[in-house]
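Every protein chain of the complex appears in place save one, which is left out.
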Amino acid sequence: MTTYRFTCIVCPLGCSIEVDVEKGRVKDVKGCTCPRGAEWAVQEVTNPQRIVMSVVPVDNGALPTVSVKTEKPVSKDRIPELMEFLAELRLEAPVNIGDTVAEWEGVKIVATRGA
Amino acid sequence: MKTKVAIIGAGISGASIARVLSKYENLEVHLIEKAPDVGWGVSKANTALIHGGYDDDPEKYPTRAKLCIRGNRLWHQWVKELEIPHVWNGALIVAFKDEDFDELERLLERGRKNGVPEMRIVGKDELFHLEPNLTKDAIGALWVPIVGQIGPIPAVIAITENAVANGVKTHLETEVTGIKVENGEVRGVKTGDGFLEADIVINAAGLYADEIARMAGIDYFEIHPRKGEYWLFDDDVQGPRRVLFPTPTPVSKGIVVTSEVSGHLMIGPNAQDLPPEEKGNLATTEEGLEKVWEGAKRLWPQLPPRSRVIRTFAGLRPEPTGGDFIIRAEGEVQGFINVAGIRSPGLTSAPAIAYEVVKIIQRDLGVKLVEKSKWNPHRKEINHFFMMSPEGVNEAVKKSPAHGKIVCRCNSVSEGDILEAIERMKFIGVKTPSVDSVKFRTKATTGTCQGSFCRPKIVQLLGREYGVEPWRVTLKGRGSEIGVGDVKVLLRGDA
Partner (left out) sequence: MFPRIPMLSYDVVVVGGGPAGMAAAVKAKELGLSVLLLDENDYLGGILPQCIHPGFGLHYYREELTGPEFAARLAKRLVEVGVEYRTAARVIEIKNYSDREKVVVFTSPSGAYGIWAKAVIYAAGARERHAFEIGIVGDRVSGIYTAGEAQTLMDIYGIMPGREIVIVGSGDVGLIMARRFALEGAKVKAVVELMPYPGGLARNVMILRDFNIPLYLGHKVMEVRGRGRVERVKVVKVDENLKEIPGSEFWIEADTLVISAGLVPSVKKLKRIGVEIDPATGGPVVNEKLETSVPGIFVAGNSLVINDLVDYVAEQGELAARSAKEFIDGGGTESRRWVKVEKGENVRLVVPHYLSGDRDVYLYLRVSRPMEDVEVRIPEVGKKLRLPVVKPAEMVRVKLRAEEIRKEGKKLTVEVIRA
């Protein structure tokens, strides 16, 4: 059995959490003081997810790049693939905040800065 | 048929020689420098003083003693002709105990021998009148009113611009790999860019002057580096009015406290001898900086908290065998003139060294020099934003809006200043764009934030004006590029 220890990030309390995992299944979650935290802790251990932000080059804009983010969190272990995908993008002005500039595995890549 | 002159090294000596030689119609002058810009060797980091000339013993160091005071006088003219930032504020060599006065008397006597005017010993009253915030432990001083301060690299740049305007050809980023000597006569200079024919070769190569001399078969002296470290403080820290020295000891001139030309308190240098292999060792050290701090505190006890430091840096002096300047035409290799070991008071002596070289060319090489009918001694400094009145700014933006747009906020450097600096870099042949080249021409990046706000913008401007991608712009030449590529270069596996 493995015990994962980490700090919860759901709220500023930062509870110290312990999650026991045996044969790939969560056996116990200790240290949380709220249900949101417990839910996040399980997710963290079974399929950690992150919002990813980066910049993409853009032509003919006021600045050479546009900042982007994934519209929803993606699996942490697939982030390198997503970054490879983003490395191939090149945009053309105009781009508006909120525009979907690309899509990856069903996840929209959204501009957070205009060009 | 012009006599071809190759000057190796575009530091304060080489540039000064180039300027003076550019007066002559029958000389074709080439100035060779291995760095991407001029003045980046010894001239780059020193105490920036125009010394008085009392410090050099005429018996032990006759050339230094002769040329220092001469150089001091010539600088009064050069700073005006070339619009070099400078101040003539005088120096105080401070006594802390009675025995110190003996040494001061010796310096006074030596100064008189060397022809230094206006020096005298002052007592406590006058001392604090001259420098109100000097340490209260001071009991008197040697007052040398003719001492001044300049910006050393701005000086080299100004001199070079004037030399180029008067016909000197520069070869920057060009390293000398050999000297061709045939039948005891110089034929030319081998460089990374090819062979340059020359009838006269002037070795002004600073730290590497011994290596260059050896290329011509001349091997009677060695240069070893002597490192000196400095602290520079933010401009709202109060500095002294005068250049402050402690009474020198047999070991060293001592650690100096000044307000350098842009008004920042500067303390240093210490003196650390290094072996010849360490001519590239410009690293500051905790011990060296600590020594400087302790030494400076004696003269200026109100040093600010260390967090007010804006920069620490180190420079190297080229110490020659024997200690004196080696300025002569070499008998064994006709046409080869050494200008080596130009350590302190090298900056001060530089104009005088240049005229000495003229004498050597005429007297020892027998070359008759014909003056040009038209030689322009004047060179204009960039009209900096921080020197302009607001009315002046409004005049300037009529020519270009860039003159009203600030890039370096700490020092009020405008985009117009930077574009002008880039023009001048190209004028003297700077091929590789470097932030430092812009820095030394405009003062951008030398302020409170040390470039963290303006450097990215300067990089964009340099990239645009030199037609290179911004990540290939360098800090100070090849090998110091700002970035490794565009932001995705590592993901693409291209770097």
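Read from first to last, the chains carry the letters A and B; within each, the first residue is number 1.
Throughout what follows, a contact is a pair of C-beta atoms (placed from the backbone, for glycine too) under 8 Å apart; a residue touches a chain by one contact, two chains touch by 3 or more.
Predicted, not measured: the structure shown is a model, and the values here were computed from it.
Note on the chain not shown: across the whole complex it touches A, B. Between the chain not shown and the residues A:C8, A:A38, A:V74 or A:V101, the one that touches is A:C8. Seen across the whole complex, the unshown chain contacts chain A at 6-9, 12-14, 48, 50-55, 57, 62-65, 67-69, 76, 79, 83, 97, 112-114.
Residue positions on chain B in contact with the hidden chain: 236, 280, 282-286, 289, 306-307, 309-313, 385, 389-391, 393-394, 397, 401-402, 404-406, 409, 412, 414, 448-453, 455-456, 459-460, 470-471, 474-491, 495, in rising order.
Rule of thumb we're sticking to: only the chains that are shown with their structure count from here on.
In the complex of the two chains, the chain B residues touching chain A come out as 486-488, 491-492. Residues 55, 57, 65, 83-84, 86-87 of chain A are the ones touching chain B in the complex.
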